[in-house]
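Here the complex is missing a single protein chain, while all its other protein chains stay put.
A and B label the chains in the order they appear, each numbered from 1.
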Amino acid sequence: MSEPTMTLEVLRYHPEQDQAPHFQTYEVVYREDWVVLDALCYIKDQMDGTLSYRWSCRMGVCGSCGMMINGVPKLSCATFLKDYYPAPVRVEPLANFPIERDLVIVLDDFMHKLTSVKPWIIREADKPLSEGEYSQTPAELARYKQFTMCINCMLCYAACPVYALDTHFLGPAAIALAQRYNLDSRDQGRQQRKGVIASHEAIWDCTYVGECTTVCPANVDPAGAIQQAKLASSLDWVKGVLMPWGGR
Amino acid sequence: MNPYHRRVAPTWWLSQRTYFLFIVRELTSVFIAAYLMLFLLLLYQLSVGREAYEAYLRFLATPGMLVFHVLALTAALFHTLTWFNLLPNIMVVRYGENRVPAIIVAGVNYAAWMAVSIFIVWIVFSR
Partner (left out) sequence: MTKSNEALWWLLFGAGGTVAAFLAPLQILLTGIVAPAGWVREAFEYNRVLALVSHPVTRLYLFVLISLPLFHWAHRFRFTLIDLGLKGGQRAVAIACYGGAIIGAILTAVVLLKL
């Protein structure tokens, strides 16, 4: 008895031998409960061991397996074959990033951008251990909790046309991360992040397309974070104009 | 390492419905600005005199102008809808741990829009 099959068109690129990427077609076994990641692993195990791709947790929390599936940025571990069967599925590396090999992209730019927003609690002076822990009410937690959910999967960068046109754009995840800290009651680093956030290549480049929020698998709403940052920055600016002598 | 850089087509906004609707949303501002310039011209003709004002109204009644205004009205309505629907994400209203639902924040704006519109209609048409 032969199992049903499904067509996967996967973008291949081996820099040591290829001038440009090209599609390769695979007929994989179709199982109703399989995700795209299962199909890729089937290819690598049974058909073509040369296929390279990132994955880890296979359950949507690690952010490793982001790819373009029929032109839409998705986690391959969260994309079910049955939603496309029997039509073929086109698998490509995440958009707007350079391709390193097959489905693996170069993510140095993203890592650099994350670090640039100083994603840690900044204090004027650290509380000594003897004074105990920092306290936070549920309301204070609620202010920034949504922005902590980011799994760094970069689907938002793949969806963002502004980043596509200009990779200098700081991007959704990095700005949402900055907001996560700026809104945290324990943090005192807003001024230090201002130079990076309130610059021409950060929040002001965003035109609220909103695709980043649409593709986000963790419900972070980075677009909302960016618009809130614009509002906060604008109020800062007004204060700076009306009271230029003000310290903070 | 020899990474491959994929080109972005200038027609990226035609590749997906959401991208296309985004560009349409942005271009509504062009229709609104164009309308306001035509409206300013109406106010100017008003300052010139009755003949000029009535002649301009006849110009606005030509098919081309009426078609433009129907398009501009559609554009303005699309702007209003998208503006009110996105507002709750920018101005987050909280009470304690909770967030006022987006539909209420947007709803308040829609209600205010209705109220303002009724008021203007009353001002223009009453007596």
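Definition applied: a contact is a pair of C-beta atoms (placed from the backbone, for glycine too) under 8 Å apart; a residue touches a chain by one contact, two chains touch by 3 or more.
Quick caveat: nothing in here was measured; it's all calculated off a predicted structure.
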Missing-chain contact, candidates A:41, A:95, A:162 or A:175, resolves to A:162
Tell me which stretches of chain A touch the chain missing from the display.
161-162, 165, 195, 198-200, 204, 207, 209, 230, 233-234, 236-238, 240
Which parts of chain B are in contact with the chain that was left out?
10, 13, 23, 26-27, 29-30, 32-33, 35-40, 42-44, 46-47, 50, 53-54, 57-58, 60-61, 65-66, 68-70, 72-73, 76-77, 79-80, 83-84, 109, 112-113, 116-117, 120-121, 123-125
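Criterion: only the chains that are shown with their structure count from here on.
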Inter-centroid spacing, chain B versus chain A (mean Cα positions, whole Å):
32
Chain A contacts chain B in the complex at 13, 15-16, 20-21, 71, 95-96, 98-100, 106, 138-139, 141-143, 161, 164-165, 207-211, 214, 221, 223-224, 227-228, 230-231
Could you please specify the touching residues of chain B with respect to chain A in the complex?
1-6, 8, 12-13, 15-16, 18-19, 22, 26, 86, 89-92, 94, 96-99
